[in-house]
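For this view, one protein chain was removed and the others were kept in their places.
A, B and C label the chains in the order they appear, each numbered from 1.
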C-alpha cells in the first residue's frame, strides 16, 4: 500500500501537524468553518483508534452529525469552563507578537473598516482551554502584526488572573510556532517543506525566537498518510464536501507532477 | 342540580377559600404533598374556564401529569425568579407572629429534636413569589408560636432587601388571616363556620389583629360547589386518590347527618 | 398564513430589545420579513450569541438602533454587508461581546439575579468598551482574583422559528436549548413554526424533553419554510444560493433595497 502513494501535499502536512498537536487530548472542539483543524482532529481520532488508545472526542460546532452537545450553543463554553475541552482552534484577522487576537476589525473601534464578524467565543475560550491552537493559513505581515488594532482576546494575562488556558501553537501555511508564556512571544518550531527562515521572517510582522537553523516540519509516515486518505477523507467528505474535493484534487496534481 | 346538594364540608370550604385567594393569578405552583392547595388551584382553574377568563396554569411539583416544566426541578425556582409564578403554598412546623417559618426542627440547631425534613425551597420562594399562601390545617399553639426556633425563611425583610414576595394569607382549619407587611403581623380576616374568636385566640400562640366581631369565612355558591364535586373531584382523584376518597366520604357523612 | 406572522410582528413595539438566535438554531426569517414590511424602528438586537442575515436585513432596513452580539456574518456567504457598512458609518450602537457573555447575561435574567460572574475577558478590548461590565475582586477567594460580572439581559421580546407547537403554546425546540434560554429571559416570546401538532407535546416523554412550555410563549404562528433561506435542523438545509444572492445584492444600498423590494413583490404576487 505504501509504495504507490504520492507524497503528502502541503495541506496534508498541515493536517498531520494539527493531529500531532492534539497528542494526549481527550476532547477537542472545532469551529464550524475550520476544515483543516477538523481534518486534523479526525486524523488524530483515527490514529488513536488504530492504536487502541482511549478515544478522542471531537465536537464540530454547528454540525449536526459531529456534535455531541445537547444543551444548546452554551454547552461548549460550559464544558470548557469545567476543564473538559483540552484543545480548541482560533484564527484571527490579526495576530500579534504577544499572541493577542483581533477578530473585530481594523482602525479605530467602534467604527472599524473593514469590520470583521466579531470575537465569537474567543474572549472566553482563549483563557480556559489549555491548548488553543492558532491556525491561519495566510502567513503575511498584514495578518501577523506587531500590535493588533483591537484585542478580542489577549495572548497572556497579568499574574493573579484566572488563566488556565492560552496559546499553545501557531500554525500557518509556512511554519509552526510554539508560544512562550513567560517571554510572551512566539518561537519558530519548524518550517514547512520548501519554506525558508528568511521568507518567514519577511512574512511575519513581529519578531520571534528561532534556532539559527530551524527544523523542517515533518511529514506523515505512510500509515498516517494512508489513514488520512481513506477513513479521514470519507469523514471529511460528509461534513466538508468542497474541502474534501479540493484536498483530493491537490493529491492528484502532486501525483501527476510526480509521474511527469 | 343545586337543591339536592348537601352543604359544603369544612374541607370543601377550605378548598373554596384557596380558590378565592388565587383570584387574578396566571400561574400557581403547588408542592407535591399539598392536596388542599392543589384542589383549590384546580377549582380556581375550573372556575376560570367556566367564565372564559384567561386560563390558570397549575404546576404540581413531582406530578408527571400536572407539571408542565421541562428543565428539571430548578425550573420552578427560575420561573419564580422571573416573576412568572404568582402564587405558591408553604406550610411550616412552626409559624410565628412575624410570619417566620420553621421547617427544620425544634430545639438548638443543628441538633434539632425532633428534626423535620428541612427548608425545601422556602428560603427562596417566600422572597420572590408575590402571593405565598401559608397553609396549615392544624391550628394549635405548638404550630403558631410567638417565635420560631429556626428561621427557615423570614416573614419580612429589612428595607433595601430584594423582596417582591412574601406572606399573603394564612389559612388554617379554623380561620383565615391576612398579613400586614408594615405591621409585620397577621390580621384575622374571617372565622370558618362553627369556630369562635375565643377559640382561635386560644389556639394561636401569638397576638394578631382582628375586628371585634370577625366575619365568617363564606362558603361556596351552588355552582362552585357543583364544579368542585364534579370536574375538580375527578382531577383530584387522578393525582391524590386517597385524598379524593376522603373528601367524598366527608360529603357523604354530612349528607347522612343532614338527612337524619 | 402570512397574515398570522404579521399578527405577531405587529405586537413588537418600536424601541424594543429583541433576542434572535444563532444561524443554525432556528431563525424566523418569516418574522424578519414581516418586521421589515411593518417597519418597526429603533430596535435593539441581542444576538444569541451571533447574528446573520436576519440582523443584517433589519440593519439594512434602518430599523436597528443598537446591537449586542459576538459576531455578525453570513457564514459561507461571507461578511454581513449592511452590518459592516453601518459600523463604518457609525449609524448603529455596538455592544461587542463574546458568546458566553451573552449566554451569561440571559442566564442571569433566567435566574432572577442582577448579574452572572464570568471568567475570561480581562485584558481584552471587549471589556474596555463595555462600561456595563464590572470587574470585582472575587469575594469568595482568599487571594486577589479579578472576575467580570455580566449584568442580566432582559430582552423585551424573543423571536425564533421551530418545527412545531401545540394548541397550548408548547414548542418543540429539541436540543436547541438556547431557544429556551432566550424565552426564559425575555418578557415576551413569539414563535413561528412549520406546523401545529395535534397532540400535546408534553404528553410524550420523548417530545417533552425537547419542549419549551407554553408558560414562556406569548404567541405562535405557522410559517412554512419560515427559516428560509436559513435551514431548520432536521427539516431543510440552508439555501446557499439565496444566501449568496443576498450577500451580493446587499453590498450596496441600492442592491439591498432592490432585494427587499423584489422579496416583497414575490409575497404580494
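Just so we're on the same page, a residue touches a chain if its C-beta (ideal position, glycine included) is under 8 Å from a C-beta of that chain, and two chains touch if they have at least 3 such contacts.
Predicted model only: the values in this text are computed from it and were never measured.
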Visible contact partners (per top-of-document touch definition) of the missing chain: A, B, C
Chain not shown: contacting residue from C:38, C:66, C:149 or C:244: C:149
Per the touch definition above, residue among B:152, B:190, B:224 or B:239 touching the missing chain: B:152
Absent-chain interface as seen on subunit A, which is shown: 27, 57, 68-71, 78-84, 128
Positions on subunit B contacted by the hidden chain, ascending: 32-33, 62, 64, 69-74, 77, 81, 103-105, 109-128, 150-154, 157-158, 160-162
Residues belonging to subunit C that touch the chain removed from view: 104, 107, 111-119, 134, 136, 138-141, 145, 147, 149, 151, 173-175, 205-211, 233-234
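Criterion: only the chains that are shown with their structure count from here on.
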From subunit A, the most remote chain by mean C-alpha position: B
Innermost chain by mean C-alpha position: C
Whole-Å separation of chain centres (CA-atom averages), subunit B against subunit C: 41
Rounded Å distance between subunit A and subunit C, as computed from the means of their C-alpha atoms: 30
Shared-contact residues (touching 2 or more other chains) in subunit A: none
Overlap residues in subunit C, where contacts from two or more other chains coincide: 180
